[in-house]
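Okay, here's the structure, questions in a sec.
What you see is the complex with one protein chain gone and the rest in place.
Labels A, B and C are assigned to the chains in the order they are written; within every chain, residues are numbered from 1.
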């Protein structure tokens, strides 16, 4: 249970880290969205390990196979199944994990919940599980872009104590991809890169904050009461491995202001649209998008796997120590960027369809069948 | 859409602020849980307006009626419908809201989404909607307490810049209820109380942070991948009006640590249980409860309604100004405490049932039918 | 669990037969559908007991209260809560049912499943539970009629061995309502009426078949694979009390034909539409509506409550006998007509919205907010 996400744009992921494959089934994508293998592979390449010295050296090409749902470069309206075989699975690196619980990992809780666990590479708890999310997000991106003109950009805004300065209204994906840090502030990127490499050398790890902006979102997405847009966004990103916190708009900093400072004044812009002068709301009011940019931040803890001896316990209830081997990231932030982006895309695709259901004007279905 | 929550412990709320009533249907509560009207009313009384000088003076008694699902003081296993009639609805206070959009409220987005809106008292966007959540939470509390011994305590830890010092392992509900602030640190409570009254006098408002701790949660609750326990908790609390941020365990502060500082060392305690020496994980690892206390925090913005003239626009696309009348809270935090607590209870009840489904040992159903 | 129905047009019913009230919450109805209390009451009046000598004499007016979701005669897009208080509940008639299991009723299975039961009037197992379904169906009818021009007519086609002859393409609701039997074939209606009264006199009961036709359904409703339109229709009507069978189109009779006899030949009609010359498919092909009339039939068993002594067992595991008192219908068919109709309306409303989600052309949401 719990491996599906979305009400209308439904995503189901599967796969253990060192099993045969990881993948995803996307059900509910409307027909006739143009999607190419390249569209999917591009995002998978941003997520895959081994892409730079800042990330895990696991040598996965993460080559995507399309099993169903696409025909002639377009979605059919049927389930889209995507598969990425596991290649460079060095399971013996993980033999110790069969009986010893890694601190701040999920080995113990999986054993406790299920009474069985595929310990190889972390099994289902591995960040490798996010392959399916990212592949699905690539499809959501095409839907949102082609049907609604929505654009989502995501980037690193802080690693440990190094803060970047980024204009969420203007930052581009090209700027994000310019360095392996995925921090589009070049000075901060330089310092972050050094910090991560230093942590790596010490066998330690660091965390930080990812920011995501969705631009050109139509007014009206989000379903009060429980499925507020920001609530579904919060769930989406907090379901990512290693995430510890979520903020929208002014976030926790906003809780330190007076209402008179915090409120977003409405005005009519030159095109006649209702706008707000500030965006403390983060693009969402009462759970519904208001047409301003949606801006959210996600905090990620320092990677739990560190190459130092740590005290822990084993399956038999004995105290022991563990020194991680295996390949891992000294900082998840650069690879967390496409993960956060995918989850935001999935939420927006779902809510865009939900709003279509109540506000769309039904096309004459029969007309499809004739020229 | 979006007015239901939970997979197995399913809650559906309804009702506009100035309509006939607000209420909730709870479907999926197991049979034979003892629930009294007093259990429900006690939590509603903590939520209702007019309970102190710190909250809105709207004079609602919020008297709960049980329509179905309870018989002889016990749940039947059938839907439990609970109703709270609206009494003190001064709709004329809100006539201006019919055409003028209050800044940082949902008037505009509701109009844009639905093309129609019950403007009286904010309609469905009013915090009055949370009556149903709190009533449902009271039932979840009985289930969790009677079947699993789980206890949830919630309190204010910060208002604006005033931080309280609270031991989440030991704080009690009685301490929380000792002052109208619901901050169980007496010195901070005193300062918070003054701050709120000052803001009220100035016609302004303040925000802050609520913390919630769930104790005695069994190991194994939470469903990877998307329905991680912390992901469902995040969605639950971010679906509350005025919430802007969510953290679990070390939260955003934890993102500033090294992995070697942040990891929670495992040990075996004197009773033979697997425990962690620190709780940066916040009681959840890999999306599954690990038996430590679950600790989360929710940031609430300063109340959007302030008694000062603000610039805004109206339905006709004209610039205008608005000076709120109506009754409101200068700070939502004291009343947000039972709301957050209810949402956490609903998530735990749902996941406790979900874990029963896979790990429970089915009782001999027939045995119920005979003495 | 199991008290909700529908993916986008979501209905949740509640209420025991002799509790405070029965009712329903409808979540997901689009905004700005015109719905009056009369629209709802009209269908409830067709369902209520005491409407003729053919039905149970329980004297319920079934007066509907609207608690939320409607404003100024239109839906708000928020949950619509409808309530019908229970009035004529003679609970003492049912005291024997507390310990004795009525044959072919749900007393035993409820006791076995839940270990507790509100025995008064059958509690949740009573057909009184369908009040909520019928009230919700009345709202679905307005949506389907106003937005899509869909029309649904339902009627009795057989009681015991008396078969009626009815043209499903042309039969009207007025013809159905012309007699208390709800069989629009006057000769058959006369015979059915006599048969039911004879059964009633003998303290016995009879069953039969209800047919439902949906006309002007757009091509394209229904979601392969599991949510085929006919599959959701089957679930909908088989969830009604006392139903034992479902057929679509040619149904079981069609299984006796050769393929060459059964296939529906396509042709282009004078308006250029794709049509079929026969309708063995019943308006659905591959799970998707094809624009022909949707025609389905539901079999209802003879009412389980009969006024004769029957052998049975009690809660203590003792053999005993039972002679029903209480008020009941000697034949459920006349009152089953609005129940079946409601369930079909709910399915069509849900699938119409689902099709909107993928095929609708999103209206410019902002335009709602300005004149």
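As a working rule, a residue touches a chain if its C-beta (ideal position, glycine included) is under 8 Å from a C-beta of that chain, and two chains touch if they have at least 3 such contacts.
This one's a predicted model, so the numbers in the text were calculated from it and none came from an experiment.
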Checklist outcome for this item: Of A:53, A:68, A:187 or A:216, the residue that touches the missing chain is A:68
Checklist outcome for this item: Contact with the hidden chain, among C:81, C:234 or C:348, goes to C:234
Next on the checklist: For subunit A, which positions touch the chain that isn't shown here?
Outcome noted: 1-4, 8, 10, 12-16, 19-23, 25, 27-28, 31-32, 65-69, 71-72, 74-81, 83, 108, 111-118, 123-124, 315-317, 365-366, 368-371
Checklist entry - Can you name the residues of subunit B that touch the chain not displayed here? => result 7-8, 28, 30-31, 77-78, 147-148, 218-220, 224, 272-274, 291, 352-366, 369-370
Checklist entry - Footprint of the hidden chain on subunit C, which residues? => result 1-5, 7, 13, 101, 103-106, 108-110, 112-113, 124-125, 129, 158, 160-161, 199, 204-209, 219-220, 222-228, 230-236, 238-239, 241, 244-252, 254-268, 272, 274, 276, 280-282, 285-291, 299-306, 308, 310-313, 317-319, 354-355, 357-359
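As a convention for this text, only the chains that are shown with their structure count from here on.
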Item to check | Distance from subunit B to subunit A - Cα centre to Cα centre, in angstrom | outcome: 26
Checklist entry - If you average the CA atoms of subunit B and of subunit C, how far apart do the two points sit, in angstrom? => result 37
Next on the checklist: On a C-alpha centroid basis, what's the spacing between subunit A and subunit C, in Å?
Outcome noted: 44
Checklist entry - What are the residue numbers in subunit B that touch two or more other chains? => result 1-4, 13, 108, 112-113, 124, 317
